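With one protein chain removed, the remaining protein chains of the complex are shown where they sit.
First chain written, first letter: the chains are A, B and C, and each begins at residue 1.
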């Protein structure tokens, strides 16, 4: 059965497995002090052009979000996200578990608008009872978003300027960062992003790794005792090399970017195919998640041979369906899908 | 450089890597619904002789402890452990992060005594101000303990009977479970343990896996919505297959037990060597962690060629040192160490 | 200066002070086991016609909300409120501090609609990823609402039926309960309310007391160890008599209802005056909070002699203003205000 259900339904990129095998018998230090983690951190510092960056390896997305948000905020502070933000919807209230409110702004195709953020902060500052409100301390955005869209450079700049003006940290959830960076002509690069937020993470689980996310504080601006914070969130890997080796591989020879580019190329091909066949899109996505409106009978028929996600009802006769390509999707699989559409 | 510093300083057992490679191109469901996780769960049900067991795969030890403890306790309940218990010392107050007090009883070579537990509970019940105290809801023990010792069957039975009498859950931290089960003549087996506690976990990270722990509720007695609880503790693996494949391998052909046995055999050999050389032991450990008292000059000399842990000062002229064997320790490495001792 | 700024800007009803003086030299048990707390609990059981009710006295509103919500919910559960709900806006994210998400539904003049709730729960139940969502465990409504409106019996019944169907607790925040119950012809009485929710509280701070709120579990359905839960939320009064004496007085000779009625009578008189003068209302409130639209120059002029709250801008030339009557408002004060309007 073909699967376009997600970008984490394969194993790992073969070069990662190869490296795991090669290094297997070597003994190492633990908790991320091993040579490969050190090497991976250094490669990420180079790729981000941030020689002073602090880099930490965690296991998965929700874990990373809750550790970074709780670790960076004062205990009374809240985080601002759009209503469709992953932390606001699909993390089983993990952020609230750490004691912080998620303040939800409206989304625009999955994105936060600088205008909404500015207006919210103005109202907050002007509110005479603001000490009775949740005090915002951070803005959380995803790149790319849960709906496959990406912010332009201008949009991020505008948000980041507001953040700086109101003393809010800007945190970019990059669970699918590679796919966002490889969007045609976006202009957003790793070094540029590093200059336009306070902390972000480079997603591994969805971009070729068995597991793992790399948290980057670009200016060495991690909170004091962040190692301890990671530990008490249950997010410290005893055998840290498992993730270190993977990121060391992903950041060798441009692997991370190349495999993400591959997924984007196939997604754009799929998009064109769907357009050519006259299907309507739920959202205009330049990334590896494509949201298309399919008639119910087509869905029924496709479902027998392909796995994909039924996102939500569109109207009585059709539904929004999500098709996801990944670093692992093959041209053969794409061809097979196209013949079924 | 030789390393006897820990049992998580190697990669994974080669059969695990082999399986990861073999299955790499197969697409699967996510979040632990993949075929290998399903298969691993079934194999664990067979190995524990608990056909109704609920099995969950998490990433690491501290994460598992905090998720199980917080997930099983009512929000106001506390967990009882010995003062040397991992959760009381080396988890950066992760349990308190989830809102629960760790009540520390004295330890006896790393173990809790049923007498201490009974006395504590009697005092608690008799205290007229007990509604002002932390209310105990669970007992936490480690098997083997942080000091390498193991409980006898009688000791566990006694503790479990007290737990049942006072309506406390018994949770066994099995980060090194394999090594504990393979102790000569202990009589504690996986099926027996499953009958004598309410929840335990089978440690993978320290017994041959890249990462991963398997939580077992032997009678299907997981708390309601435990999946959601795992998620909001940041402990749910999106690519669940990564751990599932590993446990599926570990529980094929007795691998888990065989590799743990290997470590115990080498540890007993080391113990005998140390005894023959006249060294004193800090504690009498039947497991893969050996705590021996070495003179300072010997430590200095050894340190140049071997990594091991200096546990604590013993007297002015000597220190307690920990040597750890693992599934990956080779006979050659052991021979080399012995020649240096 | 006249003040119509809130209903907690006076001291206490004189009969409460009188009772505090009379009982002052008597020694008593502590932590709410004193005779007056016992008596007050019994009087509340009679007033609610709930002989098995469990009644607890806490200090203030936010404290009561967080203790009840956190105490009744499983740690992973969320509470549903309207976006204008006090817990969602004006409690400095105290609910999130206890680890629970506040799920915000749209409000209709401050009220939750049964339709919105039903729709939300249907979507939740139908969502195949619902184990990744926050799991709703409680519905929170205020009576009267933050906008001065009250639910009809039908509206509460509808909500409560949905709650029962989906196994959600219904919690009624009664910080201003007395004023809500005294609304003309609402039909909602204390016994009726007790039959149509799972827990509610009778506000004292805003209805004649120096401090204090009485939490009622009508069917003795308090969570296990609720005393302990209160204590660990910092909400247990060592000198419990301070609140007990006040509620014992408020529930003698119908005092609580009479003084609330007084406030409603004056509020309706104010409403009529405002209507007669042709002012527009922001919302049609039958309770002691009146929200009226005043021209900016009128506001300016009034502000010199009266304290009231500027709620929000209405248009360029006018603002919504809130005037609050209370048990302590005198006819003379009302007359004075009317002459200024």
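One rule holds in what follows: contacts are C-beta pairs under 8 Å (C-beta built on N, C-alpha and C of every residue); 3 or more make two chains touch, one makes a residue touch a chain.
Being a predicted model, the structure only gives us computed values, none of them experimental.
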Among C:119, C:165, C:224 or C:239, residue touching the chain not depicted: C:239
Residue of B:134, B:150, B:163 or B:306 in touch with the missing chain, whole complex considered: B:134
Touch list for chain B against the chain that is not drawn: 75-76, 78, 89-93, 96-97, 99-102, 104, 129, 131-135
Residues belonging to chain A that touch the chain removed from view: 70-71, 74-76, 99, 131-132, 135, 224-225, 227-229, 231-232
Residue numbers in chain C that touch the chain omitted from display: 1, 3, 5-6, 8-12, 14, 17, 20-21, 23-30, 59-67, 91-94, 97, 205-206, 210-211, 228-229, 231-239, 241-242, 307, 328
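Basically, only the chains that are shown with their structure count from here on.
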Central chain (distance from its CA mean to the mean of all protein CA atoms): A
Where chain B and chain C are represented by their mean Cα positions, the distance between them in whole Å: 50
Euclidean distance of C-alpha centroids - chain A vs chain C, Å: 42
Where chain A and chain B are represented by their mean Cα positions, the distance between them in whole Å: 33
Contacts with two or more other chains, residues of chain B listed in rising order: 228-229, 231-232
